[in-house]
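I have a structure here, written as structure tokens, and I will follow up with some questions on it.
Certain chains of the assembly are absent from this excerpt, and the rest are unmoved.
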Amino acid sequence: MSQLVNDFNSYRSRMNDRIMETANTNIKRFFALDSTSYAEGALPVKTKELLGLVASMVLRCDDCIRYHLEKCHHEGVTHDEMNELFMIANLVGGSIVIPHYRRAVEYWDELNAGKL
Amino acid sequence: MSQLVNDFNSYRSRMNDRIMETANTNIKRFFALDSTSYAEGALPVKTKELLGLVASMVLRCDDCIRYHLEKCHHEGVTHDEMNELFMIANLVGGSIVIPHYRRAVEYWDELNAGKL
């Protein structure tokens, strides 16, 4: 698997473990909500991950973008679908989103290369 | 139809007309992109409107929220689907989104009352 994807995931895992060791009950509940909110429901997981991704892009959080790109990849989002989401993110968030869009394209490419 | 919905739409229409009278070519192209990006494509219109709505909520723009709520209503988004989107918006954007969520619930109620 790609170095970029690995590095992101291993840092994220390591620090999430540390958070579970040190956090108080409310923080743990907040993290639990963060999982259950993306579970299958009236909206399918795929749609929810697209929502998480577009929100992360307009708020310009690279780590959040990577996380949801990986989930979208897992849900089988196609290139054409992803490009339409990228357009909405750039449009709503503005050209200030473009540097994050560049890094998203790079990460998306890595995820898709890794799939082979 | 509800006063709240009417007031929003008539101000929006009036100022969009004024913009079309006064704006330069680039601004008109930007507005054109704003329409075509939400058109049916690899992603259905309904999904795109959900994306526009969640982006508007985390960026905390009441007028944008109202606009996309109306489009979502038109696309037949159900209460359960809307609540799952509201949860993701509140979660990703934080409690700072709550006042906008309150106004979104009010507007969503008006739209649904108007449907009867």
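All chains are identified by letter, namely A and B, in their written order; residue positions are counted from 1 within each chain.
Keep in mind that, in the parts below, a residue touches a chain if its C-beta (ideal position, glycine included) is under 8 Å from a C-beta of that chain, and two chains touch if they have at least 3 such contacts.
Just so it is clear, the structure is predicted and the values come from calculations on it, not from any experiment.
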| item | value |
| --- | --- |
| Given 2 visible subunits, total identical subunits the whole complex contains | 6 |
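The rule we apply is simple: only the chains that are shown with their structure count from here on.
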| item | value |
| --- | --- |
| Chain B to chain A touching residues, read off their complex | 33-34, 37-38, 41-43, 47-48, 50-52, 54-56, 58-59, 64, 78, 80-81, 83-85, 87-89, 91-93 |
